[in-house]
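Heads up: the structure comes next, in structure tokens.
Here the complex is missing one protein chain, while the rest keep their positions.
Read from first to last, the chains carry the letters A, B and C; within each, the first residue is number 1.
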Amino acid sequence: MVYPNATHTRFAHALGAMHLMDTALQSLVAKGVIQLSEKTFEAALLAALLHDIGHGPFSHSLEGNILPYPHETITYALLELLEVDLGDLSETRAILQGQHPLPYLCELIQSPLDVDRLDYLVRDSFFTGVQEGIVGTERLIHTLTVTPDNHLAIEEKGLASVEKFILARRFMYWQVYLHKTVLAAEILLQKWYALWVAQEGPLLPLNSLSKNAPPSKELLMAFMELDDTTLWALIRAGAQHNHLPLRLLSKALLQRVLFKIHWGHPSLQDYHSWEAQIPPLLHPEAKNFWVEGKAYSSTYEPSPAHEIRLFTKKGEVLLLSEVAPWLVAAGPIEKTYWGYLSAASLESLLQSP
Amino acid sequence: MVYPNATHTRFAHALGAMHLMDTALQSLVAKGVIQLSEKTFEAALLAALLHDIGHGPFSHSLEGNILPYPHETITYALLELLEVDLGDLSETRAILQGQHPLPYLCELIQSPLDVDRLDYLVRDSFFTGVQEGIVGTERLIHTLTVTPDNHLAIEEKGLASVEKFILARRFMYWQVYLHKTVLAAEILLQKWYALWVAQEGPLLPLNSLSKNAPPSKELLMAFMELDDTTLWALIRAGAQHNHLPLRLLSKALLQRVLFKIHWGHPSLQDYHSWEAQIPPLLHPEAKNFWVEGKAYSSTYEPSPAHEIRLFTKKGEVLLLSEVAPWLVAAGPIEKTYWGYLSAASLESLLQSP
Amino acid sequence: MVYPNATHTRFAHALGAMHLMDTALQSLVAKGVIQLSEKTFEAALLAALLHDIGHGPFSHSLEGNILPYPHETITYALLELLEVDLGDLSETRAILQGQHPLPYLCELIQSPLDVDRLDYLVRDSFFTGVQEGIVGTERLIHTLTVTPDNHLAIEEKGLASVEKFILARRFMYWQVYLHKTVLAAEILLQKWYALWVAQEGPLLPLNSLSKNAPPSKELLMAFMELDDTTLWALIRAGAQHNHLPLRLLSKALLQRVLFKIHWGHPSLQDYHSWEAQIPPLLHPEAKNFWVEGKAYSSTYEPSPAHEIRLFTKKGEVLLLSEVAPWLVAAGPIEKTYWGYLSAASLESLLQSP
Partner (left out) sequence: MVYPNATHTRFAHALGAMHLMDTALQSLVAKGVIQLSEKTFEAALLAALLHDIGHGPFSHSLEGNILPYPHETITYALLELLEVDLGDLSETRAILQGQHPLPYLCELIQSPLDVDRLDYLVRDSFFTGVQEGIVGTERLIHTLTVTPDNHLAIEEKGLASVEKFILARRFMYWQVYLHKTVLAAEILLQKWYALWVAQEGPLLPLNSLSKNAPPSKELLMAFMELDDTTLWALIRAGAQHNHLPLRLLSKALLQRVLFKIHWGHPSLQDYHSWEAQIPPLLHPEAKNFWVEGKAYSSTYEPSPAHEIRLFTKKGEVLLLSEVAPWLVAAGPIEKTYWGYLSAASLESLLQSP
């Protein structure tokens, strides 16, 4: 809704991540740093290909809403279903869950240097045209190495490349992922979904859900049937619904009428002066057209489990947070925001057929 | 279904065409070749923005099927509806219909050098990664000029650029638009649609249609409600339909099981040996899974109305077909093809849930 | 002197050609189309790296002038000198001279599809910014194959790529290599060199040259000492020379005062009206400031020895001239030109210190 050319798909991202995994492992093998059986190599490729299959319609925007699990949990559950056709996937699962005996394989999937980020940064830069996210992926991958205790690391000479990579992600959050209009569209969708569920019930039979158990096979199969087009069909239906706020938010999505977003905290007066302007019949439902929240992205916040290592020619392992503390000093991007559908927008939505 | 990153939209293309129209007219004004009132300038921009609004779901693939008119006719009819909101669009309509007193405006919309082609070639090259279609658009636009009788022309020094442009389109047809797998997907969709209509009737109430009249307002409004997601919802429904061939083609689309395409003409034996292999219960319906056809694209076939002009420094108008007859000699791309859903594909579709 | 960023070097071109040879051979080996001993592989790389070492200062512009042999002859002679250090180069020489038992190796060096052209087209496009020369080198190389009788060929599916490649070269000649200002600079240099030799004798002791023998070792060593900077030093010296025309042409080079070039044939009146304007003291030397000539580049002119082959899946060998006769029809680019240093240019050169 912001970058008209950014219509690239999760499928393409999955292919890209697998391709980068392939390139990275081949490079490490060619350097003589690792040896891998064909089976393990294939398990790693599969892990990259499947790392996001647990995502549903509109992915992050509705994650945990349609099916109340993080997408990783759903991914792991889907692996079991896939085993019926593909045979044993235990090694792939171990890589995805961070439990493989070769930690660098897990780190290529989930760490500050994983193939997920390497792919999406470049892909999103390309399709949005935002040059700040461009990363010299090829060079970065060719400076990857593995420490004696099997952790992923960067050769010392790759320091600048990895600094660049951390910062590229920061810039993409700043300019794309946390862009005001991107937020505005996400908020509208989430508000819409909450209203839909309140009126029509959840998309899936969640009552069968037992708190601590993973999703059942039936639930997973039903979840897999859903995609963006399913939701767009509901949004179209919503535009004819007899519940007024749901009708308005549905039309807002169809007509790309978005929340107006401001950074910071609203004053009480901000709220009242907005409320005073909107059509009186909407006053009881005003909360559906008003939002307050916080957006967040880390730059580089290392933890013992997730720290980028540098491997020197002398065989030392250095930690990026010590070599380049300024990356940590750059701190996270944190944006408090508030917003609303303007009085004029609401009027026009009320009047449109 | 062939180039996973080629998910760009008609909306982006319309923005692009308008941008190129803007660039071209500004360049011509800056050169002192033309003068334009603000009103006419805006009409030309609108014409570029709206030139494709008559396209429906899956555009060219189903053009004339859902609503039995060429997309241009629908575009002109939609202009009338738009006039309710936007006011008089007669100048925009004149440009789109090739009847404006300044022919170069019409030629920028519809001719071998129009902004439509200039945009889609570059856009499709970018998103497919097929470099053969890359065109130096900027340079081409800056060599545009207008002849004394108000026809669009290229300055003589732009000859190489325009030759390159004609050939880039040829290469894109060869490598993308008439790619075997692209054809295979298109054929599958068309076969599916024919079956759907045979079983469920047309998507729109076409019985109200009178042969020689343009589409009614009601029909247009209904047509505008349709988009790709509407059809994907029907395809999903088709996968549960009790008509076996419709069910199979629906699943084929959902599972990306495509026709196998061969160039050339099939022998009778080709047909019989295929038929002998497919499951006997499909024999009565075999024609739904078999196709013969012809794909075609011109390279440069000038007609009096559509000829690229070169304008020399001395003020002569030359015709591209005379200056570069080899472009005409390159001839059209014409591909006769035949194909089928293979026995194995049909088996697997029969068995999938 | 025309494209200020086109300062790339023959050294970089040689590295590039060797890199493409490496890529092409590795691709052919990986496809299982050829097998090569390490020794032959290395000989092919060396052939690509060394294919242009026979070029002297300003390469093509002064080829045959400084040392009266084509650059290939000099290359072969230099190979003998190199053998002192590098050992036997007979296989490299066979490849360069077109006499290797595996003709495809020779064709990768010298044919319409050789690594020389593949490199210089892309390199020159990149550094001049002229997009028309961009070629999908990677794809082209990956469709290379070898026929049963060991000739280089393109897989049938690569037809469009090879058509594109032929035309890219045509466009580069049109827009760069035969650009008016490029010609103007080349002519100036050649005129200057002729004058210098007339006044100061040849740069090398050519009197020792016997007609039918190759250049002596001493001559070669002296030739190798020369580079562009040697000639620029002479041009600077020429600007102080007491021979007036030489002084003027030297200054013209240093101050980038170029010939004015027209396409076509001059009339007698063109000459006389120019001569009438130039300073009378230059009349006796007018021929140094006037030029007539012809520039030429083929598009695709196949000969039995130099024909691009297509290799079909069925194992047939097709000739490009039969499959795409329009490429032959496109014909060569042939430009007759004439030109001069203008009266104003000559005046200003006369007056500059």
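Definition applied: a contact is a pair of C-beta atoms (placed from the backbone, for glycine too) under 8 Å apart; a residue touches a chain by one contact, two chains touch by 3 or more.
If you're wondering where the values come from, they're calculated on a predicted model, not measured in any experiment.
Visitor: Write out, one label after another, the shown chains that touch the chain missing from the document.
Guide: A, C
Visitor: Consider the whole complex, including the chain that is not shown, and state which of A:Gly264, A:Pro284 or A:Gly331 touches that chain.
Guide: With A:Gly264, A:Pro284 or A:Gly331 as choices, the missing chain is touched by A:Gly331.
Visitor: So which of A:Ala30, A:Leu86 or A:Ala160 would be touching the chain we can't see?
Guide: Touching the chain that is not displayed is residue A:Ala160.
Visitor: Of the residues C:Leu86, C:Ala233, C:Leu281 or C:Ala344, I need the one that contacts the missing chain.
Guide: Candidates C:Leu86, C:Ala233, C:Leu281 or C:Ala344; residue touching the omitted chain: C:Ala233.
Visitor: In terms of residues, what is the contact footprint of the unshown chain on chain C?
Guide: Residues of chain C in touch with the missing chain: 4-5, 7-9, 11-12, 15, 225, 228-230, 232-233, 236.
Visitor: Against the chain that's been left off, what residues of chain A make contact? List them.
Guide: Chain A touches the missing chain through residues 130-132, 134-136, 139, 159-161, 163-164, 167, 171, 174-175, 324-327, 329-331.
In this text, only the chains that are shown with their structure count from here on.
Visitor: Express in whole angstrom the distance between the two chain centres, defined as the mean CA positions of chain A and chain B.
Guide: That pair's centroid distance is 34 Å.
Visitor: Measuring centre to centre with CA averages, how many angstrom lie between chain B and chain C?
Guide: Taking the mean C-alpha position of each chain, the two centres sit 43 Å apart.
Visitor: How far is the middle of chain A from the middle of chain C, if each middle is the mean of its Cα atoms, in Å?
Guide: Using C-alpha averages as centres, the distance is 53 Å.
Visitor: What are the residue numbers in chain C that touch two or more other chains?
Guide: In chain C, no residue touches at least two other chains, as defined above.
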